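Remarks on the structure that follows.
Just one protein chain is left out here, and the rest sit where they should.
As written, the chains take the letters A, B and C, and residue 1 is the first residue of each chain.
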Amino acid sequence: MDIEFSEINKSFGQVHANADISLKIPGGEIFGILGENGAGKSTLMKVLSGYINPDSGEISLGGEVSHISSPADAIGYGIGMLHQDPLDFPPMQVIENFVLGQKGRMILTYKERIKEFQTFQNKFGFSLDPRAYVESLTVGERQQLEILRLLWLGVRVLILDEPTTGISAQQKDKLFRALQLLAGEGKTIIFVSHKLEDVESLCDEVVVLRKGRKVGKVSPPYKTDQLIEMMFGKQITLLTPEPAVKERVTLELKDLVVEKYPLRIEDVNLQLKAGEVVGLSGMEGSGQDILLRACVGLLRPVAGQVIINGKDLSHKTYLEFMQNKVSYLPASRMEEGLVPGISIAEHFTLTGNTDRKLFIDKEQFRQKTQEKIDEYHVIGRPETPVESLSGGNQQRVALSLLKESLNILLLEHPTRGLDIESAIYMWEKLKERCKKETSIIFISADLEEILRYSDRVLVFFSGYVSKPLDSRHTSLEQLGQLIGGKGWEDELVAKESYEPSK
Amino acid sequence: MKRKYILFFLSLLVIFSMVLTACQTEEPVVEETEEVVVEETEEVAEPEEFIFGILMVGPYNDKGWSQAHYEAGLYVEENVPGAKMIYLDSVNTADRPGTTAAQLADELVQQGAQLVIFNSDDMKDDAVEFTKNNPEIFVIHASGDSVWEEGMNYQPLANMVNTMGEMEYGKMIAGCDAALHTESGSIGYLGPLINDETRRLAASVYLGASYCWENYLGNDPADLSVRVTWIGFWFNIPGFTEDPTQVANEFIDSGVDVIISGIDTTEALVEARKASSEGTPVLAIPYDFNGACEEAPEVCLGVPYFNWGPAYVRHISSAIDGTWETTFEWLPPNWEDINDLDTTAVGFVMGSAMDEEAKVTLQQFIDELAGGLNLWTGPLNYQDGSTFLADGETATDIQIWYLPQLLEGMEGRSE
Amino acid sequence: MNPANKRTLSIVFQLGGLVLAILFVTLILLLTGANPLDVFKNLIVGAFGSTNRVASILVVWVPLTLVTCGLLVTFTTGLWNIGIEGQITIGAIFSTGIIRIFMDTSVSPILVIILSVIAGIAGGAIWAVLVGLLKTYGGVNEIFGGLGLNFIATALNIGLIFGAWSREGVASMSGTQPFPEVYWLPNFRSYNFSWVSIAISVIGIVIIFLLLTGTHFGLRLKAVGKGMKSAHRLGIPPKKHMLLAFLICGCFAGLTGALQVVGVYHRLIPSISSGYGFLGLMVAMLISYKAIWIAPIAFFFAALNIGGIQLPIVLQLDSTLSGVLQGSLVLFILLMQGVKQRVLGKS
Partner (left out) sequence: MTGDMILLGLAGVIEAGAPIVIAAIGETLTERAGVINLSLNGTIILSGMVGFWAALETGSIALGFLAGMVVGAFVAAIVAFSSITLKQSQVAVGFVLAVMCKDLAYFLGNPIMGAQAPILYAAPVPFLSEIPIIGTLIFKQSIMTYISIILIIFAWFWVSKTRQGLILRGVGEKPAAAFNRGTNVVSTRYLYTIIGGALVGAAGPFYTLSVKAGWKGTITGLDGIGWIVLALTIFGGWEPFRVAFGAYFFAFLQWLGLVLQSTLIFIPSQVLQVAPFPLMILALLLVNLGNTDWVERFLATLPEKSRTRVKKLIRATRSQPPAALGTPFERD
């Protein structure tokens, strides 16, 4: 079945997730959709599967305009989607998950269902225990289950959103074999990924999205460099400030092991010097955030040590890290960074009460807030509630809230949502801190930013962490390849993927 | 900050202005009530209006204790020229949080009441407080003992009267009635909470039952069982009291075929009716109100009831004509006719579930009581075996009123 | 939409809720055949008709205000302290206990009263912190923990009144033996309220108002209530603040219980909490958790309670109508809030 998107638009607040996307997907192919995080891949696919309704635009199926307004409609058209966060029911059994959503007799007799399920999964070489609980399955197994379920519903179009995150090499092979089998049967497979290697080895055709827009369509043979450039775009060249690295070690990670479903990161070793900037690069959900959280006590390491200024803080809480002058700036600003419903000035009051006074000197904090607002060019007044600021301004507020003297500063996407000028200004501010011997670890999806501002880079891919790379001797292409899963061969073979402790 | 302070003081101002307006509205209200008074006095012309107020612990239409008082109030209106009743029901801290009976009595006074009736033992403290604070208002405290000179809680209060029917007789008759009808020899007494009053009433049931069991039926006293189960309150509060329905059922399950109720609600009757319709004949005797049998006449053996009317008429009349005297009275039935509503303080209506023969025997028992039979005569022991009354000794009012334990031979907790 | 318009609209919706509530009650009255105008008039006259009645309102106002003060702290911290009833009860029990211990000793009565109130505060605080600990360290939702502890507290109370602390030979609904008058809070003239209680309530309002609007601590509570995770990232320990919020609320609840004992009933009675906890929750919801409104709205609710007493006397209607009116007010204002958000989009 041919699928044609015409001029799909979808906005979330101020973010234009899909802008005029027109796209034709021929039936019976494995069709790749490539792009970095926030490129609009998932949104587009959710529109196709009925989970999200577009603001404008339409989808034609087999030449006829469709009316998809809910997942039920999409399934009616034979379209099923495997979501990035598995939309299954962890406390239920495999077979229950399989059956939920199917039409049929009211009373469920699992015996027959199990038989059907067994024959069906054998066809794809899967071997799930129908009576196992979903929460005890690996990510790969959960995917297999979801694919089986969708196929049993008779979908002719199968959308897979980032299916290779968190699954083992063997499971990936299994998955790809199954997909090829399905394509051979005439089913349309839409494969959404940021992993170059996967796309290259699997897809008959690839479309690249960037910042909500379609960049182009590529057919094999693929040129990796070309794909990388399409994904990340041409970067603006910025000035490199002089590094201010001292020899003193502020943060040391020793054989650190952290796990957070669905990833497990093993044996990370790092010595962060005073004033040094380390960038964590990789696609979102590859493990950077997990490591960062482990460095600030938000995630307790399974093994290994986190040492701050010579003090072992491995199992200490976030607040104890804070007392040791480690600060953290999360990416989800309204959930984790700023408190919705209270004003900018109140935020400064919350963080600025160092002398433990009882009463708030509102005038003093208003002035202080106004100064910061001016300094960081925030568009807003001290009384403005933070949730009514734009994303960029929220980020500036969050940055301006950080304490003056810090040992270590951990940042998630510090310049996301900021215009270039502000981003440069922000980095000037951060680098000033480096001169005062603050070390910085930051996550960014922007490769240019990573290379430009960090002294060293750690690259993440599906829970694997590279050795620290010297950013002065790393090129954009190299980085892009690593992020896309190329050049990891040695490490990938050596390790198994995350298996939750059963 | 200063601005906020101002706001705060503004809000305080609001309160005080509300209080002030409140005081201002006082005037028109007074006018209104005056108007009403004028109208009514024109109508009734000759006898001067005398308003009395009743505070009832339960709902005025509870088919029980409070309704007995309400009906007495209506009786007073009929029989005392010019008397007019106002009332407030559900006067208890659970239903009227934040109020006290004394405060609500004030409320009745503001509505013109010149005499206030407190109808519950539970209001004792408030009744005393109110009486002290309002020496010009007459107070009747039903079931209290505050002005009983010999009593344990005596307080000299010139404007208070304590009145109480001698329900012990009613309960004895009930006990006798039960004994005459029980096949199994097991009688259950559904008790409320445990105190002096409830103990002496339960004991009265036992005295009446065992007397009739031995003397009229000629049975062995050992074959009669009178069991008391307390629910812990005057009515059921889920989660805190025993469930009287379950208590009644437990009685029935264990072979009790006559249940006598000592609580405010009618679970005994209802469960007896249910059990009987379901094939296990069980009879019941409710309490307090002479219309109580109506809820299930087919299983009702009769009801011992209070008749407050005559006492109220007497005291209210004396208040009107200036012959008021403080007194404690514990009134026996009118033995001429215990169901003469114009004279008796306590009565017993025979229920439609009684058989004719038993009616005759019960009447014989009532006549014996009228003739001076005193069942509070030794030898009687307390439940723990210690002597209550030696052989031939009769109990004093004090001993009965403040009965410290159940009697030997009864089953159930004494405290 | 500009803020001024939004504000007017917001007021319009609130007034709408008020009107709906009155309409609803009117409808109910018409159903029962009563004359609504008579009823409303009697409610007002019943509440403000005399200084005595106003005094009665103040008797109700004191506990309702104190409870609401405490609840504002937990609500600000995003917590539903439904266990407040039990906290009042335990406060009253502790307070009674102290007076019973010192009643026949030579310790100065004033000192005993002060000790008793402090014990009451401590009792309420313990019961509240228990809910807090269950929530923060046991993962038990405060609503369920609170409900369970309410039942336990009431059982304890009734158990004491009918058991260990019962009057000589007489266990009754009227509670324990009243204390000698020296252990009473001094009454204001002949009225049943004490100027001490009134003063404490006013101080309570001031403290809560300043705490929630003027102190760093209050701001931190607010931050925890509005966004627990964000507050944590900003360096505020949420668990500690939740426990402190429970502690403060429990102190107010315990104080309420203690004042009911030493100031109003002069003994422990079975329904010592008198439903003020639940009523306070309603007041807090009605005022959208703004301290400035505690005094007037608590006064209004208290007035309804007292005004309702006239209904049976004058109109032979049940006083529970006041409760219906209070409930429908809160309900319709909540509903109108929802309608407003739907109409205006989330503000």
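Following the convention adopted for this analysis, a contact is a pair of C-beta atoms (placed from the backbone, for glycine too) under 8 Å apart; a residue touches a chain by one contact, two chains touch by 3 or more.
All values reported here derive from a predicted model rather than from experimental measurement.
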(request) Tell me the shown chains the invisible chain touches, ordered by label. (result) A, B, C
(request) Looking beyond the chains shown, say which of B:Glu48, B:Asp223, B:Glu278 or B:Asp340 touches the absent one. (result) B:Glu278
(request) Among C:Ile22, C:Ile126, C:Val140 or C:Ile198, choose the residue that contacts the chain missing from this document, as touch is defined above. (result) C:Val140
(request) Kindly state which of the options B:Tyr216, B:Phe235 or B:Trp335 is in contact with the chain not pictured. (result) B:Phe235
(request) Would you write out the residues of subunit C that touch the absent chain, in ascending order? (result) 28, 31-32, 80, 82, 134, 137-141, 143-145, 147-152, 155-156, 158-159, 162-163, 278, 281-282, 285, 317-318, 320-324, 326-328, 330-331, 334-335, 337-339, 341-342
(request) Spell out the interface residues on subunit A facing the chain that's missing from view. (result) 12, 46, 49, 51-52, 70-72, 75, 81, 83, 87-89, 91-92, 96, 99-102, 104-108, 300-303, 315, 317, 501-502
(request) Just the residue numbers, please: which parts of subunit B touch the chain that's not shown? (result) 58-59, 61-63, 67, 90, 94-95, 227, 229-232, 234-247, 249-250, 252-255, 264-267, 270, 273-274, 277-278, 294-296, 411-413
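We take it that only the chains that are shown with their structure count from here on.
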(request) Using the touch rule from the top, work out which pair, B-C or A-C, shares more C-beta pairs. (result) B-C
(request) Using mean C-alpha positions as chain centres, tell me how far subunit A is from subunit B in Å, no decimals. (result) 75
(request) Find the geometric centre of each of subunit B and subunit C from their Cα atoms only, then give the gap between the two centres in Å, rounded to an integer. (result) 34
(request) Could you give the separation in Å between the centres of subunit A and subunit C, each centre being the mean of its C-alpha atoms? (result) 48
(request) At least two other chains touched by the same residue of subunit A: list those residues. (result) 359
(request) Find every residue in subunit C that makes contact with two or more other chains and list them. (result) 214
(message) Touching residues of subunit C toward subunit B in the complex: what are they?
(response) 44-45, 47-54, 56-57, 59-60, 63, 151, 154-155, 158, 162, 168-174, 178, 190, 192, 202, 205-206, 209, 213-214, 264-265, 267, 269-272, 274-276, 279, 292-293, 295-296, 299, 302, 305-306, 309-310, 312-314, 318-319
(request) Flag every residue of subunit C that touches subunit A in the complex, lowest number first. (result) 210, 214-217, 219-220, 222-223, 226-227, 229-237
(message) Using the touch definition from the top, list the residues of subunit B that touch subunit C in their complex.
(response) 1, 4, 7-8, 11-12, 14-15, 18-19, 21-23, 25-26, 29, 32, 86-90, 92-94, 96-100, 102-104, 106-108, 110-111, 120-126, 133, 152, 193-197, 232-234, 239-240, 402, 404
